[in-house]
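Worksheet: one structure, shown below.
On to chain A.
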Amino acid sequence: MKREAGRFFWVAVSLGLLSLLLVGSWLAPERLSPVEMDAAGLGFANAYLMPWEYPPFGTDERGVPLLDYALQGARIVTVPALVSGVVVMLFSVLAGLVRCAGVGWLDGALQGASELVGALPRLVVVLVVALLLPKEWRVLMPIGLTWALLAAPGAMDEAAATAGRLGGERFVEALRAHGFGAVRIYLYHVVWLNLRPVIVRQGAEVMMQVVFLEIALSYMTVATNVPDITHSASTVSWAQLLYHGYTALIGGRDLFHALALGLGLLALVGAMTQSFRLAARAR
Partner candidate 1 sequence: MSDVLLEMNDLGLRTHDRVLVDGLSFALRAGRVTAVIGASGSGKTISARASMGVIDVVPGLFKGSLRYPEVADNNLYEGVAGEGEKAQRRLMRRMAVYRGGYVTYSPQSASSALNPGRTIGRQLEMCIARRREQPGSVAGAIRRVLDEVGLPHRAAHALPKELSGGMAQRAALAIAIAPDPSILIADEPETGLDPVLRRIVTELMLQVAADHGVALMLISHNMDTVRRVADDVVVVGKHVEGEE
Partner candidate 2 sequence: MNWWVRPSLRVASALLLPFIVPAVIIGALWALPGDPALNLCSPPSCNPEKLAEHWGLDQGPVVFYQEWFAKAVLLDFGKSWQVLQGFSVTELLKESFPVTAGLMVLSMIPLLAASFAAAMGAMPRRLDIGWQGLGLIPAVILALFFDAWLRITYGEQDLTGTRMAFGAVVLGLADGTLSGAIVGTRSVLEEEVKQRYVQIAVMRGESSLSNTLPNVLPALVGQFRARLLTILSGAVIVEVVLGLPGLGSLLWDGTLSQDFGVVLAATFAFSILSGVVLLVQGLIEVGVSMYTRRSPDVAMVGPVDA
């Protein structure tokens, strides 16, 4: 009873945090709020305001609310990260089902493909993909999907190993002997009851990795002053918050609240991942 209550709690937390990101991405403005000059016309109105002066998160050096950054960043990452996570989960389910179905040649082929795909550093492949993408396709979705495809081999290995530990074909045969049909055996017994903890954790981890990948790539573009490769020039990523924080650290500018917000958003994504993992734990 206590265990079920604990699980329900983590399901609520994980879905709540995911909903927060989805709502945030839906509410994100198309463009950042327009900057206003101060009365004297010499500087920006509302610049460098702290969260308690300009709720909820304060403003940047031009008076633009940091809430805009948070919402636009959510719009950039949420859907691609979610799709990437689902893609990895689908691959894992496939690998687990193949192991249970005992399709030897396919199992072998998947293992061989895993070996080759897993041989290269992922970020190198991502950058090559970014190079080859037409400029108008340079958004996070194709990059996230590339990352998911690169993460899939490891996830598939793990899912296949989990299915193997169940007994693979023998497990399926035993359930057939109980009179269960294929759909119930594969979808309920194999996937839902046994693979679920593994595939949900993998999906959540890839979601987190895609978000962190976007932040890394965007931070690098901001830091090296080059055009973004994960979003259009009219939107800002959470990485911009981190860069504001960096300039605060080295230049003494009053933007530590931007750094705090950036780190807080990363922590939120990390917490969401951990919550999914705890919610999907094996019974």
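Here is how the candidates were picked: all candidates are chains of the complex that A comes from, given by their letters.
Side notes on the structure shown:
By definition in this document, a residue touches a chain if its C-beta (ideal position, glycine included) is under 8 Å from a C-beta of that chain, and two chains touch if they have at least 3 such contacts; residues count from 1.
Quantities reported herein were computed from a predicted structural model and do not represent experimental measurements.
Listed candidates 1 or 2 all sit in this complex, but the one touching chain A is 2. Those residues of chain A whose C-beta lies close enough to touch candidate 2 in the complex are 112, 115-116, 118-124, 127-128, 130-132, 134-135, 154, 212, 215-216, 219-221, 223-224, 226-227, 229, 239, 242, 245-246, 249-250, 263, 266, 270.
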